[in-house]
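As you look at this complex, bear in mind that one protein chain is not there, while each of the others sits in place.
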Amino acid sequence: MTHPSPATTIPIGITENILVNGIASMIPLSTTEGALIASFSRGNKLLTQSGGVVSCAIDNGYTLSAVISLSNLEELDQFQTHLSQPSLFESLSLAVSDSNPSLCLGDVESYIVAQNVSVVFRLRHRTSSFKHIQSKLITNLLKIIKKSSPVSFTLLSIQTPFSSSSSPSVSNIVKPSGFTVSSDVVIPAQLLQTVMHVSPQTFLSLNQKKNYLGSSLACTLGGNNAHASNALSALFLACGQDMSLIPTCSACFLTTELTDSGDLHVSCTMPSLLVDVSSPLASSVQKSLITFLLSDEKNVFPPTTDSEMQEDEVIKNANKRFAMIAASVVLAGELSLISSLAQGTLMDAHNALNRGKSP
Amino acid sequence: MTHPSPATTIPIGITENILVNGIASMIPLSTTEGALIASFSRGNKLLTQSGGVVSCAIDNGYTLSAVISLSNLEELDQFQTHLSQPSLFESLSLAVSDSNPSLCLGDVESYIVAQNVSVVFRLRHRTSSFKHIQSKLITNLLKIIKKSSPVSFTLLSIQTPFSSSSSPSVSNIVKPSGFTVSSDVVIPAQLLQTVMHVSPQTFLSLNQKKNYLGSSLACTLGGNNAHASNALSALFLACGQDMSLIPTCSACFLTTELTDSGDLHVSCTMPSLLVDVSSPLASSVQKSLITFLLSDEKNVFPPTTDSEMQEDEVIKNANKRFAMIAASVVLAGELSLISSLAQGTLMDAHNALNRGKSP
Amino acid sequence: MTHPSPATTIPIGITENILVNGIASMIPLSTTEGALIASFSRGNKLLTQSGGVVSCAIDNGYTLSAVISLSNLEELDQFQTHLSQPSLFESLSLAVSDSNPSLCLGDVESYIVAQNVSVVFRLRHRTSSFKHIQSKLITNLLKIIKKSSPVSFTLLSIQTPFSSSSSPSVSNIVKPSGFTVSSDVVIPAQLLQTVMHVSPQTFLSLNQKKNYLGSSLACTLGGNNAHASNALSALFLACGQDMSLIPTCSACFLTTELTDSGDLHVSCTMPSLLVDVSSPLASSVQKSLITFLLSDEKNVFPPTTDSEMQEDEVIKNANKRFAMIAASVVLAGELSLISSLAQGTLMDAHNALNRGKSP
Partner (left out) sequence: MTHPSPATTIPIGITENILVNGIASMIPLSTTEGALIASFSRGNKLLTQSGGVVSCAIDNGYTLSAVISLSNLEELDQFQTHLSQPSLFESLSLAVSDSNPSLCLGDVESYIVAQNVSVVFRLRHRTSSFKHIQSKLITNLLKIIKKSSPVSFTLLSIQTPFSSSSSPSVSNIVKPSGFTVSSDVVIPAQLLQTVMHVSPQTFLSLNQKKNYLGSSLACTLGGNNAHASNALSALFLACGQDMSLIPTCSACFLTTELTDSGDLHVSCTMPSLLVDVSSPLASSVQKSLITFLLSDEKNVFPPTTDSEMQEDEVIKNANKRFAMIAASVVLAGELSLISSLAQGTLMDAHNALNRGKSP
């Protein structure tokens, strides 16, 4: 048998412009489903015509965690007291900022099951080089804890489900990592009707019944949306993001309200967007797509500077911009699909279903 | 600005052979993280040297669902009675098999919130052409329900979170779609020690503490594994599967037991693997990788036959084989990562951590 | 030390009448928190003045389950085939109806992890004496499966989390046991304003933001309500229901809509209400309270008849009525608390918060 070709190629489509915080971007999406590009373009156009999306991102930092085991439960009190010493926190903070001047330690928390303790470190200001130092850093932090610990313990694992990991976990919603992003817009009723052929009220009602009643009934967690993972996987694939984070990152809450003048106020909140536009794993095509996406009149990406701290700052801002764009494209996709479902339903209703009862 | 290139290219790595139900396969994985190929190869080799994986797949069929709204709650009793009429079920069954001779209707269930009813249809024997007929089919089924309904209702949406969708949902575990696959193996203690440098007991203990205690504490749903989504996203990408299904499909339970002779009995169960090797959305490279993966001495894929029913049968079997391979590769990845975590921990323990307490 | 007194006494309060499907009932609630009675009475009165609650209950039957272990995974296919034989289903059905003529077997499902199979039996028409026969019945059903099974298996446990149990479980929402009850009402805007001092719009908005956005964000499952467990525990305690089922039974979805005329359409859906008004565990006071609650001009409870089947029918209807009352009282409590929160917020806003920004 001949050996297969050395690379998968996935077509790239470029959507219409979307205006996010006043800057217009065309979005590269990598997907074999051509219809998606048209669908997202339709949403982007609607958002742009409505005056553009306002997006706001909060940087939650990054989480490292390890699970250790005490010799016995009697020593738990002593260990917990040790863990909460201000002097220990100082030592740990120092170790974090020593590993990289752009990092600082936010807090240290612990979770108990029997004599096993999951220790969770929240770091602020993730840097581009973070992924490469994380194993070394957490091992180092545990050494510091052990050195001054009044009780001995065994290290079980330097990864736990509390870290930003590839398993989807509720802790990623209740204790978010990466960026929490919210993108919102007010869409004039007339425009929504013209472009999407639905009224604000119909859109709101379908969102409420499908994405809240329906999702609660089907017991989704973070699944209060129609197809966030569709946009996210196409964008992540185009821009070299970690595909195994899709289950975590695609948590998404779509909210809808009517304004006093009857327009549609719609927003999309994503609690845990873990993105890294400087990932060394991106291929050259993916790197060029990131540059295409993030460079504009004011910004150039990747940064061209000699200072590591300045470079980190540019990357941090670029990650934030990328996260805001991601949530906005997801919003465009929601507008498009939900309108289409509502419209199809209405059409069906007119064409066929309502005749069911007539003779 | 110049327009970006028309396709993302992601490198393809081919792993060592893995023996699944007696047939050896090399696995194409599409990822920019080169270390993954080595890691999965290591796991595949261990599985093959242990005599190969036994895999078993149960076909749960496919789920369609819609949500409708009654005029008022008083009519709910009547509607539920209507929905449970054997004569209605017969009409619905007929409509399903008319749409495609390879399909049959399994059951019809309903979920209530207020006067809104989510109607869920379970179909058996999903066919290759299913994706294209689903909107038309569910619209048709609702027309049939409406035609003879004693009470009127409004169609709200022909998609709900109860369908096999791109939002991860608990209902996909408790009411699985696609294949439920379990792959298992007994790994001799000596072999595990030689290849992975851990004992069965250490492996079992880490699985229990990280993937069960840890995952329960972090409130994951279906997240009782170390990195199932890593394997799955690389395999799905290589073989043209729907990337937006990763959140749903990567639910995975890794189980471990010691045999009487002290060897490691390990298995991987994935409740909802939605795969379609005949997807028309696969690119030509992806199609060739599916052929590379699924063709062996006994089988040729894609099928070459004039009969649609025969073709459906071949595709159904190929989907089953693909699902069994997927769960087995995930198992390989779990063996590799968990061993590595355990080994790293042990090494750290010897090198550094245990010295913490000494003067 | 002297021995404590032989019984806990919890005060009983009797609420104002609530009209459920045209029949008025005063509700006995057992609680030491006196304010609750006033609060529920306020809600009951509002519901009654609005014309009363319409309630609809669907009997999901009762679930038995066991987990067994096959010798190895290779035999899973054979076992699943065995489990789906129509002849086996007939034998199992016969055994169920032999155990009690009021029972029949609905369906048999199975869930797989590795070679462990959870077998779940859905029974229709739970009878009063069910609790006493369940251990014997499930043991018997497993014997029948084993007798004709082509492969051997080991019984691990005759209870699993898939049964209606004392651990709260998502499966109780997605695969409900007991009654699924929905109670709804339209409350005129004027009346809501007069009695509860809130507008329909304010009530709806708070329900949406607290019980849907808030509950999704805090990752509750079945927790789309303000304090369903409050009403339920006081009612269950007064009427001798199993207190350990509160975590399962208190799942509750509160929904709100504005009618075209601007009134508040509000409903309360509880997916898994497991109730048994004939429980032999009820104390004599509790039994008298059940009689007080369920007896009216048309009905007498407990039934006075010689026929076991007639008795089962009366009990079945009484259980249904009790479930409908329970969901309606929960609705009353939600109206009262949410209005109070909204009103308090408004009051605070007027008194204090709005002055925050002024000099």
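Here the chain labels run A, B and C in written order, and each chain numbers its own residues starting at 1.
One rule holds in what follows: a contact is a pair of C-beta atoms (placed from the backbone, for glycine too) under 8 Å apart; a residue touches a chain by one contact, two chains touch by 3 or more.
Fair warning: this is a prediction, and the values are worked out from it, not measured in the lab.
K.L.:
Give the residue, chosen from C:116, C:177 or C:319, that touches the chain omitted from the document.
P.N.:
C:116
K.L.:
Taking the entire complex into account, which one of B:71, B:148, B:190 or B:216 touches the absent chain?
P.N.:
B:216
K.L.:
With the missing chain put back, one of A:9, A:30, A:160 or A:180 would touch it. Which one?
P.N.:
A:180
K.L.:
Given the contact definition stated above, which residue among B:224, B:250 or B:319 touches the chain not shown here?
P.N.:
B:224
K.L.:
Mind pulling the subunit B residues that touch the left-out chain?
P.N.:
These residues of subunit B touch the chain that is not shown: 170, 173-174, 208, 212-213, 215-219, 221-222, 224, 253, 255, 271.
K.L.:
When the complex is taken as a whole, what residues of subunit A touch the one chain not shown?
P.N.:
Against the missing chain, subunit A presents residues 54-56, 58, 72-74, 76-77, 80, 107, 112-115, 170-171, 174-175, 180, 182, 184, 219, 221, 253, 255, 267, 269, 271.
K.L.:
Given the full complex, what residues of subunit C touch the hidden partner chain?
P.N.:
1, 3-12, 14, 28, 30-33, 67, 69, 111, 113-114, 116, 118, 135, 139, 142-143, 146-147, 149, 152, 154-162, 165-171, 174, 205-206, 209-211, 213-223, 225-230, 233-234, 237-238, 240, 243-247, 250, 281-283, 285-286, 288-289, 292, 295, 341-342, 344-345, 348-349, 352-353, 356-357
Here is the rule we go by: only the chains that are shown with their structure count from here on.
K.L.:
How big is the gap, in whole Å, between where the Cα atoms of subunit A centre and where those of subunit B centre?
P.N.:
It comes to 23 Å between the two C-alpha centres.
K.L.:
Suppose each chain is reduced to the average of its Cα coordinates; what separation in Å results between subunit A and subunit C?
P.N.:
Going by mean C-alpha positions, subunit A sits 37 Å from subunit C.
K.L.:
Roughly how far is subunit B from subunit C, centre to centre by C-alpha average, rounded to an integer in Å?
P.N.:
Averaging C-alpha atoms per chain gives centres 33 Å apart.
K.L.:
When you check subunit B against every other chain, which residues touch at least two of them?
P.N.:
Within subunit B, residues 113-114, 170-171, 174, 219, 221 contact more than one other chain.
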